[in-house]
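The complex appears here minus one protein chain, its other protein chains still in place.
Right, subunit A next:
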Amino acid sequence: MAEAKKVILRISRFNPEFDEKPHFQDFEIEIPKGMTVLEALYFIKENIDPTLTFRGFCRSAICGSCSVKVNGHPKLACKTQIWQEIERFGTNILKIEPLGNMKVIRDLAVDFSEAEEKLKKVKPYLIPDPEVIPDTNDEESIVYPEEMEKFDKFTDCILCGTCYSMCPAVMFIDDYAGPFQFGRIFRFAEDPRDGLKKERSKIAYAFELWKCIRCERCADICPKHIHPVEAVTHLRAMSIEKGLTLNPGARHAIAFYKSVTSTGMLNEAILPIMSKGIKGVLENMPVALSFLLKGKMPPPIVKPIEDIEGFKKVVSLSAEVE
């Protein structure tokens, strides 16, 4: 007989017909080693409470429907083993909640429509380039492996919404597209068959591309290891290449780049004015004064690193890498 442990699944319950707000309900059940969160939810639904509502279709970590928060972290319920989570948190209580950044419909089921609408708006489909894609089906439209390499992993996105559900930028900025949406834009921006190609970075720019805070959480929790933040980084580079620089974020990146590539070190003192102009200086004045009082004001002139010529050679040759 398989080893088993008694575990309390503390599940968020919400029925809009009766409840003003969500509350937790505990279910104490025997969990055999290897049992997933989704299997436990089905067990409860079939044996204890048939009203428990959640989504879970493929049970193979490919449809993305069963995403929930497990002890605060978004995961695919079908891929998450309960014993492993218990060991991770050193407790026999697992808190299961619906994804964040989305409206709860009932219990663990959330309304995905806002994220979906944002995805639709960013044109998440191939717009054929007539110069690359043949007119008839008689000829193939080839993508070479070295081209595919650039966006391959972004084609693995299963739209599970885990990245979207914990993104701080999504939480605070209405117009921010979201991590998986930027991943999709990047995927087509790099596809040689696409008609818009790098022009797609303009779409990303319009959907608050520079508001990503680079917390790396989307890269960390993606069950398919896609790293949406990498898409953001690349789209930012593309948008700068397209001349979209009238933004404090872009100006900051450019100032940073210029400073580092000219001396090998960052000149912290110039960043506020280079990024936000006089407004940046005024905003940073109290902090600058406190640094002055503490005798740690960054110097306005930075001494170049040793072997600056070698460094600059590396910079100029790396800039040519495709």
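Basically, a residue touches a chain if its C-beta (ideal position, glycine included) is under 8 Å from a C-beta of that chain, and two chains touch if they have at least 3 such contacts; residues count from 1.
Quick note on the criterion: contacts and distances are computed from a predicted model.
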item	value
Choices "Quinol oxidase subunit 2", "Helix-turn-helix domain-containing protein", "Roadblock/LC7 domain-containing protein" or "Heterodisulfide reductase subunit B" - which one is the UniProt name of the chain not shown	"Heterodisulfide reductase subunit B"
Residue in contact with the excluded chain [from A:I8, A:I29, A:C63 or A:V260]	A:V260
Residue among A:I48, A:I93, A:A237 or A:L282 that touches the chain left out of view	A:A237
On subunit A, residues whose C-beta touches the chain left out of the figure	71-73, 88-89, 168-169, 172-173, 210-217, 219-220, 225, 227, 233-234, 236-237, 240, 247-254, 256-257, 260-261, 264-266, 268-269, 271-272, 275-276, 280, 283, 286-287, 290-291, 294-299, 305-307, 310-311, 313-315, 317-319, 321
